[in-house]
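Note that one protein chain is taken out, while the other chains of the complex remain in position.
And now, chain A:
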Amino acid sequence: PGDTSVLAGLYGPAEAKVSKELPDRAALEVLLRPKVGLPGVMERSREQLLRQTCEAVVLGVLHPRTAITLVLQVLSDAGSLLSCCLNAACMALLDAGLPLTALFCGVTCALQPDGTILLDPTARQEQEARAILTFAIASSERKVLMANTKGSCSVEEMQQCLAAAQRAADTVFQFYRDSVRRRYSK
């Protein structure tokens, strides 16, 4: 959203290395490359978040002993990076035609010092915010697939952000549908 852009490339299901293959399901790997510099600890923790989110929706049991690799390259970062990565990952999974149990979308909420909730904050709004919460919302029953918070907030505020994120998820899913329709209607 906005100026943040992430390029996602998905490879798989492909032959997995013997050391990495799992006997009953597909082995998912996520690689996140920042715009500048080498991937560091922050990228690793983001990769872990993305990987486990994708593992929850991808039906790995249909492709045992294979590897699915997702490579994300950050092209520009103007806020809400994690949810941009989540959306890119989901669209890549859709585009590759992998079997999924549900779609997911990433929504970032920023809690401003005066208590108002802002969705999809820009980098400057993120800095000013008291807390930033990122949620991955699943398309089935709008359940929470992934949650990550930065900064502290009260329990009620978190619930409010969650409700706002769930409402916003509808808009994003509509966008997915439109994009896919456009791609396949040519």
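Quick note on the criterion: a contact is a pair of C-beta atoms (placed from the backbone, for glycine too) under 8 Å apart; a residue touches a chain by one contact, two chains touch by 3 or more; residues count from 1.
Throughout what follows, contacts and distances are computed from a predicted model.
Protein name for the hidden chain, per its UniProt entry and selected from "EKC/KEOPS complex subunit LAGE3", "Exosome complex component RRP43", "Pleckstrin homology domain-containing family J member 1" or "alanine transaminase": "Exosome complex component RRP43".
The residue touching the chain not shown here, chosen from A:G9, A:P99, A:G115 or A:G151, is A:G151. Contact between chain A and the absent chain runs through residues 41-42, 44-45, 47-56, 102, 131, 133, 136, 138, 140-141, 143-155, 158-159, 162-163, 166.
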